[in-house]
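One protein chain is absent from this view; the other protein chains keep their places.
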Amino acid sequence: MHRLLLPALLLLPLIAEAGNLRFAEDQAPALVNPIYGSTMAEARVNELVFEGLYTDDTELATTPALAESSRIADDKLSMEVTLRSDVAWHDGQPLTADDVVFTIKAMQDRATASTESGRVAWIADAVALDARTVKLTFVRMEARPEDKLFFKILPKHAFNGLPVRRSDTFRTKPVGTGPWRLALFNEDNSITFKKHDGWRDAVGIDEVTLREVADKNYQAKLVLYESLEALVRVLPRDLAMLQNNRKVELYPYQTNSWWYLGYNLNRPLTANASVRRGLSELVDVDALLAPVGTGARISGPFVPSSPYYNHDVEPTVADADEAATQLTAGGLVQDGDTWKKDGRAITLTAVAPTSLESVQEVAINLQSQLQSAGIKLDVQFLDDATWKQRVWRDHDYDLLLGQWTFDRNEDIREQFHSLGTRNFVGYKNPAVDALLDKARDATDPYVRKATLREAHKLIAADQPMLFLWTLDSYAAMSVRVKNVLIHPFYFFTFAPKWTMK
Amino acid sequence: MSPSALVLLGALSACTGSESAPEGAAAPIESSWMADLVAAPASFAERVGGAREGWIALHRNDWRAAAAAGGDPEARSAREFAKFYAVLAAMDAEVWSRMGRAWSARGTLPPASLLPWLIGAALADAGRDEEAAAWPAGEAAVPSVAERKRLHDRVRAGAADLGSLEATQADALLVEPVEGGARELADPWVLRTHARVSRQRADAHAAVDQALFSSDLGAPLHLPAAPTDPGADADACRGTVRELDASLDAWRTSASANASPEGRQLLDDLRLVEGARARALVELAVTALESDRPTCALALSHLAIDHESPRAIGPVNSPTLFAALASAELRVGHTREALDAIEVLVAPWPETRGLDETLSTLVVLEGLDRRGDSRE
Amino acid sequence: MARFAAIGWALAGRTLTSILSVLVAGTLIVGLFARAPGDAIDTLENGDSVRATLESEWGLGGSFLARVGTGMARLSTGDFGESLTYKPGVPVLDLVRTGVVTSAQLLLPATLLGLVLAFGAAALAGGAGGSALARIMRLLSGISALPLVLGALAAVNGVNAATWALLERGLIDRPSWFALPEEPGLVRTGLAIALLGFGSARFAQLTRRARSMLAVLDSAPFVAAERARGGPLVPLYARHLLVPTLRLAADTLPALFAGLIVVERAFHLPGAGTSFWESCAHRDWPLAAGLALAFAAGVVGLRLLSEAVAVVVDPREREALA
Partner (left out) sequence: MTLRPGLILAFIVLAFLPYDPLADVGAMAADLGAGPGHWLGTDHLGRDILARTRVGGRIVVLSGGLAMLVAGGLGVGLGALAGWFGGLPAAALRALGGGLSAIPSLVLVVLACLAFGGGPLTLAIGCGFASVPAVAEAVAGRLDALRREEFVVAARGHGIGNARIFLWHLLWVNTRRLVARELGVTLTLLVVTEVTVAYLGAFGVPEPTVSWGNMLDHALRSGCANPWSWGAPALATAATVWATAPAEEPT
């Protein structure tokens, strides 16, 4: 019975002191360890507790965090990073170069099985020259390696060597260098963080508490009832309630996420491009969007405000006749009011993740529209584990309703390159592959923009997916929280500057 | 957003939450045009007079229709145009400046391109001479660009009409072929030309006393004194907005309590309070931008937006609000969010396409080496 | 002595069957879990990149039968292992213990409340009777038949809204238990116990069983004799009701577990019910199997206990066994 859980049984009532910021997550992180954590909830908690060599400044430009300075070698194949001297771990130990080397080696170690190893794949070797300098050699030439040194650093002394295990005692008492230290895992999955007094800068809020509120209906109400001071994502239907309230302020923030209806290109029916185009033209997307909330239609794999969005490509519009010609061209026959292939009525199976908010409403509307157009669609709602197996590995579906969220670089390579690890619709277009490679290597922003807009056009023409919409997302903050600056992806990067009245 | 389909906020919150109790002292709003209108709804007809359509268009922030209606609405819309273009012109110069700085810091500026000359031209045109000095100046090397510059000079001198610029807005100023693609360069003068011409037109109109649908709330609103620590500026401005909200809530409750049913309907259907509040906050945000307090301008713009239709121009969200928001986001360093705000203006205002393109190039430039990440 | 031996043998037989039952339950649980699509590795973000290493470490590789084999092998040697994805690395026995302790604080009072309500209503109905009382009883059992989900959510939202209305008008200051389901406190636990004991048609079932038990006793000859002698009826009833009530409790416990999961999720109470539900969603089969087995063993143990008590207390049971 590890020590920490026992005291939690006392469950002292968590009353709202002045310095206690309470925020809600749908699900508390199972593990507070950056080399294993990768859901958004875990990324936000890691932002409170750990630090990387570099981070974003308030103007979202790369700025040193644990690193004091760095020197890139002339051949751009290696660099030397000098660490700050005034940094202490939460348990008082000083930060050393060995910690940085240990973290990189741990993430690259096979037996550790770190799901974040992709972040250090570009580092060939890491050597500690002295207590405060690390020499990194790269696999390829890197123009600005600092942009890729955001991964969080772990204390070597808190582990007993490699391989690192999920069940190491580190999980009961995570140690970082961040502005808050993890004080207590509470019984009801909430986590309490206390200010790290030895941090290199002032921390405005004494205590931060993560509350696990699985039922989204309560989250907005708890902000109204002043049981929570911050809500990371407000549901569209709660906007009106919170906008009226003078004790809460809404902060819009940019997330590059869009919904799509994917076609399985490995299935004979949906492998045919005209069938896909026909199906897309049967769907009235604006009617699907109505129950979900405010958002904007898209015609390709980018959000409309993205630099790579090609505005010359129009979103598909519901057009029954055009759909009919496309489906007939695709080899389907319209018999009465149902579509048939080789004499048999068309029945498609669609899968959707239950964890996606309002996905049930969208699926029912979609079924209703396709049924009145003569195509029977049955939808299966899968929980996360079944989704991964059915969609990511077995590709066992005809249609797929889902959402992708990208960070600021909107790198669609994994989704649309024929070798992409997340290209589970099975999309292969050599021209698009060439464009994606060119965009990745381009050093001229105009060229990258033009290339990816061209890719947008080609992908929209191939229609591997019916691109649906992007939704507006908001965070809600109590007015008692002052000086609020929200990082669009990691949310808490500037939290040390926040204060509470 | 058609006026008739205005969202009645009260109905929505009945089920999921309760109205917050109003508090805060009454304010001199009683002497504002809103108070007179609600007290005597019948007076709306004669205050609007002949240009009824114009005033309705002004209420919807559709300035072109208001200008076409002539009379007072035309004068008021001319002033709105001038303010709108002034904000955009200043932002345009800032985008060119930041792109120039970011690209030269990276050291990969294409030598054979006209881009450096354009950056210099934009900065010089905006009067930022010491910055322009670092960039190539002199005659435009490409004849079509020089010809465009002369067209702008003629329009600014009044020798040519603004309409002649319309034809040029459809595509880029210059398309430079580059290895495996093309570089579409935007026109660096168009927004300052619009700003100057609209300023001249606004001054030509006599002052308008009719304050209907204006940002005048009885007592002039002032920016709070800039605090010593720039970080706390946003909160100081948020404080001003909270005081304004408190007095607006107090006035609204008392006004609708003793107003006639038509007065109350006018108040709710036309969203008079939300509209006037948004206009007042936008005016404050523009002043904050001019006095170089972007974080304050950003806070004011966020609080002015009607979150129910956040990407549509209407009685609450005016074009200047989006311009001020984009400019504030850019100056605070949130280039991507600035692009998000400008996006709303590109369709109704084609002359902003050039600014949109240059801004999107800056966004790409800043993230060129970042490692992309995606999640379901 | 022969009689004692016979009883001993019979009880030993019963214990053997009980152990066999727990094993049957274990195999069923592990089998169903191994059949489920998607495994613990799938719940990890980009888990596929580390599938090979984790599959061998967590015993998830191989065919369906292989997975059931490893699962049963580990369980039978008492090695419940560690939670894989819900609370990575925490030994399953710890989680089961804390879960059962927290849930017991709900289950036992709820069962008690259910029985007290049932016997109270049964005694009242049996006594003066009269249509008014019967109508109230029917209404109560109707209300208790309302889905527990609705009762739980209505309770939470209703109590919150009422308190907030009072709070906003300044009539009361902020109670420490406000707002449900977040803040721990007596109101939250009390509501949970009341709903669990009374909800999902529990009232109707228990009252029916209680009334039949009382009816049997009322007509029993020795009770009539005792009443004729004017002696104290209550201890007599108590002695005779002990065994059937224990058996009734043993039967209601499994049914209460369904209500437990709903109540724990609605009131955000961290008990065995929430842990079980989360471990299913996370495909954390060691924890899910551990929890389900603990509960199965608990139910079988309680049944065994009620039989043992019956044998000790009731001579007729002893005869039946011999």
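Per-chain numbering from 1; labels A, B and C assigned in written order.
Basically, a contact is a pair of C-beta atoms (placed from the backbone, for glycine too) under 8 Å apart; a residue touches a chain by one contact, two chains touch by 3 or more.
Everything quoted here is computed from the prediction, not taken from an experiment.
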Query raised in the report: Among C:Ala145, C:Ala194, C:Val223 or C:Val309, which residue is in contact with the omitted chain in the full complex?
Result: C:Ala145
Query raised in the report: Of C:Leu23, C:Met72 or C:Leu167, which one is in contact with the hidden chain?
Result: C:Leu23
Report summary line: The missing chain sits against chain C at residues 13, 17-18, 20-25, 28-29, 32-33, 35-37, 141-143, 145-150, 153, 200-201, 204-205, 208-209, 211-212, 215, 254-255, 257-258, 261-262, 265, 276-277, 280-281, 292, 295-297, 299-300, 303
Query - Sites on chain A contacted by the missing partner chain, in the whole complex - result: 216-217, 237, 287, 290-291, 354, 360-361, 363-365, 367-368, 371-372, 378-383, 386
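The rule we apply is simple: only the chains that are shown with their structure count from here on.
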Requested in this report: Find the most central chain, measuring centrality by the gap between its CA centroid and the centroid of all protein CA atoms shown.
Outcome: A
Report task. Give the chain pair, either A-B or A-C, that is connected by more C-beta contacts. Result -> A-B
Report summary line: Here the gap between chain B and chain C, centre to centre from mean Cα coordinates and rounded to Å, is 62
Report summary line: Whole-angstrom distance, CA centroid of chain A to CA centroid of chain C, is 39
Query raised in the report: Which chain B residues reach two or more other chains?
Result: 20, 375
Report summary line: chain A residues touching 2+ other chains are 38-39, 221, 224
Query - Complex contacts: residues of chain B adjacent to chain A - result: 7, 9, 12-13, 16-17, 19-20, 106, 108, 110, 178-184, 231-232, 234-235, 238, 242, 245-246, 249, 302-303, 305, 307-311, 332-337, 339-340, 342-343, 346, 360-376
Query raised in the report: Which residues of chain C touch chain A in their complex?
Result: 36-40, 42-50, 53-54, 57, 82, 85-90, 94, 97-98, 102, 156, 160, 164, 176-179, 181-185, 265-266, 268-270, 281-283
Query raised in the report: Where on chain A does chain B make contact in their complex?
Result: 38-40, 57-61, 119, 142-144, 147-148, 220-221, 224, 237-241, 243-247, 249-254, 294, 296, 304-308, 311, 353, 402-415, 422, 438, 443-451, 472, 474, 479, 482-484, 488, 497
